[in-house]
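Just dropping this structure here.
Of the protein chains in this complex, all but one are displayed in their positions.
Here is chain A:
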Amino acid sequence: MTASPDMPMIHVVDDEAPFRRSLLFLLESVGWQAAGHESAEAFLAAAPAFPAAGGCIVLDIRMPRLSGLELQRRLLAAGSMFPVIFMTGHGDVELAVQAMKDGALDFLQKPFKDQLFLDAVERAVQVSVERHAAQRRQDEALEVLTRLSAREREVARLLALGLANKEVARLLGISDNTVHVHRQHVMDKTGTGSAADLARLILRADPEGLD
């Protein structure tokens, strides 16, 4: 199956080859695009070439050398948006709890029903898709905001916080008229019609942008 850049990709990382292959076979049965990796290191090596379409990682929690948990930590550190589903063996509950604290999306205790697995993958892909959409919106908001000058951005932030023109003028030590001109430019450049719209845009670009 040729990889389609538009489709989400399901990555299965498990050192147990037959089991790994059986999961890929199962995923392909319901139409997912899937790739297998025999170790955490192999996954990391292949990661730069992954298409941007999203997907999820199904990760065996116990593997020689680099373990599943460690891989998750590295992915988080690298800002990966891949949701992670852990597969755990019997007696690995503590590890699973740790994984969830570290931001894993789900965990499945082996042996698991195929439907449970597919449902978890489904959810993870949705999460991934949502994450990708959110990312896209943020990127767009950032792009819009970069069109503003530094003073315009200052004015935009204060306006988004709901301040009136006079208050903005006083805070910035400029005249009311000047504020009015900046406001007009901001509205034009961002295409927003109100202070509320402006606030949403700023928050989309940076959730903490109004603090």
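Keep in mind that, in the parts below, a residue touches a chain if its C-beta (ideal position, glycine included) is under 8 Å from a C-beta of that chain, and two chains touch if they have at least 3 such contacts; residues count from 1.
Rule of thumb we're sticking to: contacts and distances are computed from a predicted model.
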Which of "Ion-translocating oxidoreductase complex subunit C", "ABC transporter permease", "histidine kinase" or "sn-glycerol-3-phosphate-binding periplasmic protein UgpB" matches, in UniProt, the chain that is not displayed: "histidine kinase"
Absent-chain contact - pick from A:V30, A:A45, A:V93 or A:A196: A:V30
Sole contact to the chain not displayed, among A:M63, A:L148 or A:V186: A:M63
Listed residues A:R21, A:R137, A:H180 or A:R200, member touching the removed chain: A:R21
Contacting the left-out chain in the complete assembly, out of A:D114, A:D188 or A:D206: A:D114
Where the missing chain touches chain A, by residue: 16, 18-19, 21-23, 25-26, 28-30, 62-65, 89-91, 110-112, 114
